[in-house]
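Data block below; observations after.
One chain of protein is taken out of this complex; the other chains stay put.
Moving on to subunit A:
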Amino acid sequence: MDTVAASGLLSSSWLVIALPLLGAAVLLLGGRRTDRWGHLLGTATVVAAFVLALLCTVQLAGLDERVVDVDLFTFVSAGSLDVEAGLLVDPLSATFMLLITGVGALIHVYSIGYMAHDPRRRRFFAYLNLFVAAMLLLVLGDNYVALYVGWEGVGLASYLLIAFWHDRPAAATAAKKAFVMNRVGDVGLAIAIFVMFAQLGTVSYEGVFGGVGALAGGTLTALGLLLLLGACGKSGQVPLQAWLPDAMEGPTPVSALIHAATMVTAGVYLIARSAPIYDLTPTARAVVLAVGAVTLLYGAIVGCAYDDIKKVLAYSTVSQIGYMFLAVGLGPVGYAAAIAHLLTHGFFKAGLFLGAGSVMHAMGDQVDMRRFGGLARKLPVTFVTFGLGYLALIGFPFLSGYWTKDAIIEAALDRGDWAGWLLGGVAVLGAGLTAFYMTRLMIMTFLGRPRWTEGQHPHESPSVMTAPMVLLAIGSVAAGFLLVVVAPLGDWLEPVFGVPEEAEHVVAPAVVGVVVTAVMALGVLAAWLFVGRREVPEVAPVRVSPVTRAARRSLYADAVNEAVFMRPGQWLTRALVWVDNRGVDGAVNGLAATLGGSSSRLGRAQTGFVRSYALGMLGGAVVVAGALLAVTAG
């Protein structure tokens, strides 16, 4: 990987991170004084960061070598470990930089309206700013330690924002669960970094990627699997997916920005960034594929069963990121497809969440879709923008999701072996399920007869909220066409991933398009048959099939976590506390008692007595010392 030193505007690309960080600092330290204008400052810093990111990207695009390194300062240097704080601006990080600041800016604007009546709005914007800064560090850092710092930084921001309404026990518990499950993944990432240092003596991308060729196969596979563990935690992939749906306890703009568009895609970034490692280890790539395929089905199945609009969207996110994992697991042919789907997903899923927020805003924070219905006429802008996002997500022909999802399915089939057919089949099946649960959501929310709770008068959201929704809807419609057909993302990302070989198509792309569209149509039809034809009951039916029951309980994922980790953990902790108090302490006390007389004396010790005893001991020690010295000297 050849890099060039930064010049011009690119050398101040650190400002892209510093601006939102400064915003967070001012809002948190400034306290109530900043209440009146805090949200405006918070939004302004991210908008400014977006403008700067755009200018940097334009400059980058004009360079011959589109990989630029920005040295900042020495973070840690001890022994042979040298961690420099530096940024790497290349097409991959620039793409993420634009996504984060662009979608981030829109969601900041939206939040001005959404959080208008919350007395702690300033704090909300401070945390959002903090998130944007940490996320930018994650993607812009030029070494694994910088990535790790950003990685846990976004985890903190996520924790703070999930628990934003912290007097709700459910929110507090969800935040802690998210942080802890992420830490399980972080252990994998951390150990991967230790392995890199031990084997290669460096943690910088340049050094690691330059040296991986010399590593043994087992080491490479271990690295790939450790990084994957980290990626699974952050991206809500099986087996570390259970925190993501619970994270919907946070305010909805948070769900849009962090738990849909950006943070949860960090795992995809990590694997794509580590492409030089994964390229050399088919074993680890196979596991990535398996994780992606399992997760995309899991999310889609569970998404069919929930009645909470945000949880359905959350499981949809889990499932869509599964598609991205599947794509990166395919190796060089899949990287660009994964990033393209990540970008389009960023647009339509953020738009869907903002739409859900608009619905909740109108319905007094109701999230139960069984109490919605008939909202299309009351919320026309929300309906149209949400509808476009919906079409993009299910892969309606020529909208964003159609292009980017099909590209992944094609790449899977192009493997040409049985695994290719299996993965392609899974992905096509997932597309059908996606169409089902999203159509169900659309029908229950916007169509049919109103099933609102009493006294509700839904009204369209203010334009400060609808404007970002409109912009994201435009992205949902057009981004896929732009990124796949007009200006293929693979060309732009070529300095990072190289030029993939032109694959022999096993199935003609047109055929894939037709088949996927047909399966999608089946999903839509099924949803109409199940949900659209008859009245939606206001209370979820109890007498349902075992499959539905299992899906409503997330296929027992939480039950397993509880039975395997939580209960035994609590039991172990209680047992150890007993052992420490009775056993270890008791043994030492008992020993002391045997040696020194009565242990009850210790317990009943009187101050005066203890003082003389203590001083006596000290005096004795000095005497012993003197005597021994005299003996040895003499």
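Throughout what follows, contacts are C-beta pairs under 8 Å (C-beta built on N, C-alpha and C of every residue); 3 or more make two chains touch, one makes a residue touch a chain; residues count from 1.
Here is the rule we use: contacts and distances are computed from a predicted model.
Per its UniProt record, the hidden chain corresponds to "NADH dehydrogenase subunit M" from the list "ABC transporter permease", "NADH dehydrogenase subunit M", "Rod shape-determining protein MreD" or "CU044_5270 family protein".
Of the candidate positions A:14, A:148 or A:278, contact with the unshown chain belongs to A:148. Contact with the undisplayed chain is limited, among A:179, A:353, A:437 or A:497, to A:179. Among A:4, A:58, A:81 or A:529, the one in contact with the hidden chain is A:81. Across the interface with the omitted chain, subunit A contributes residues 28, 73-81, 117-120, 123, 145, 148-149, 151-153, 156, 159, 163, 165-177, 179-181, 183-184, 186-187, 190-191, 193-195, 197-199, 201, 242, 246, 249, 251, 360, 364-367, 558-559, 561-562, 565-566, 569-570, 572-574, 576-577, 580, 584-585, 588, 592, 596, 602-603, 605-607, 610-611, 613-614, 617-618, 621, 624-625, 628-629, 632-633.
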